[in-house]
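Just one protein chain is left out here, and the rest sit where they should.
And then chain A:
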Amino acid sequence: MQHDDVIWSVINKGFCSFKVKTKSQKFCRNEYSLTGLCNRGSCPLANSQYATVREEKGVCFLYMKTIERAAFPGRLWEKVKLSRNYEKALQQISDNLIYWPYFIRQKCKQRFTKITQYLIRMRKLTLKRQKKLVPLSRKVEKRERRKEQKALVAAQVENAIEKELLERLKQGTYGDIYNISQTAFDKALEEEEVSSESEAEEEKEGELEEEMEEESEAEVEYVEDFEESDISDIEDGDKFAEESTDEEDKDEEGEKGKGKWKPGMRRKRGKVEIEYEEEREPAKRQTVRLQP
């Protein structure tokens, strides 16, 4: 007993390798500890008469330590197998720890209860479904995502679907729903071949340069000259209009600076009418002789 106190004073105040200190609590990491806390009464090193309950692979054992065997560390702990029956096991604990301090007996029984409860829960859980966590490698996932994007681009799903649907239409799986007869279909095909170039709508690709050239050569349009008057000239423009009816020719080619005439653009300013007068050479002076 004196030995215990000495041990405790050394361990408690000095260093104990099993002690774990947190802000509010002290824990004991010793595997034979009855409670997990670091107390004078529950320290397995500082009590020469001590008992615990531990389980190995689902079987519970009662471990006891007495002062008689303190000198033989190999034989120190006495191991008693507890029965599988809960009540019988409790009775066993009481019988083995008869005349032992109440604290240790109580704590042993409590510990044994807790152990049996968690063993029951473990057995229940194994019967239920267990979620399997599959680790994902980040690199692999990234690679897969990239491959998927590339596959999507290569797949051209919509085009494939359209092709398939058109084939089914051709084969006649739709019957007469769409009222497309074979002759009409052939005609449509022929027309398609003839007019494939001019139908720019059906070409979903962007215009190629060559086609641009062809179009520009084929369709030479003569567009009338767009004449827009400047903003500043708008009031003057009216005057000019009036004046042009008088014998003046004026070209009104004030550009607003917008440049080309776009087909959708509406003339913002009022329409100005222009009259042109050709300059004639002044009539030669003819001398007319008045005949008497």
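Structure notes:
Basically, a residue touches a chain if its C-beta (ideal position, glycine included) is under 8 Å from a C-beta of that chain, and two chains touch if they have at least 3 such contacts; residues count from 1.
Assume contacts and distances are computed from a predicted model.
According to UniProt, the chain absent from the figure is "Ribosome production factor 1", selected among "Integrator complex subunit 11", "Centromere protein W", "dolichyl-diphosphooligosaccharide--protein glycotransferase" or "Ribosome production factor 1".
Across A:Tyr86, A:Tyr118 or A:Tyr174, the residue that sits in touch with the chain not pictured is A:Tyr174. In the complete assembly, the contact with the undisplayed chain comes from A:Ala151, out of A:Ala71, A:Ile98, A:Ala151 or A:Val194. Where chain A meets the missing chain, the touching residues are 128-129, 140, 144-145, 147-148, 150-152, 154-155, 157-158, 160-162, 164-166, 168-169, 174-175, 177-178, 180, 184-185, 188-189, 192, 202.
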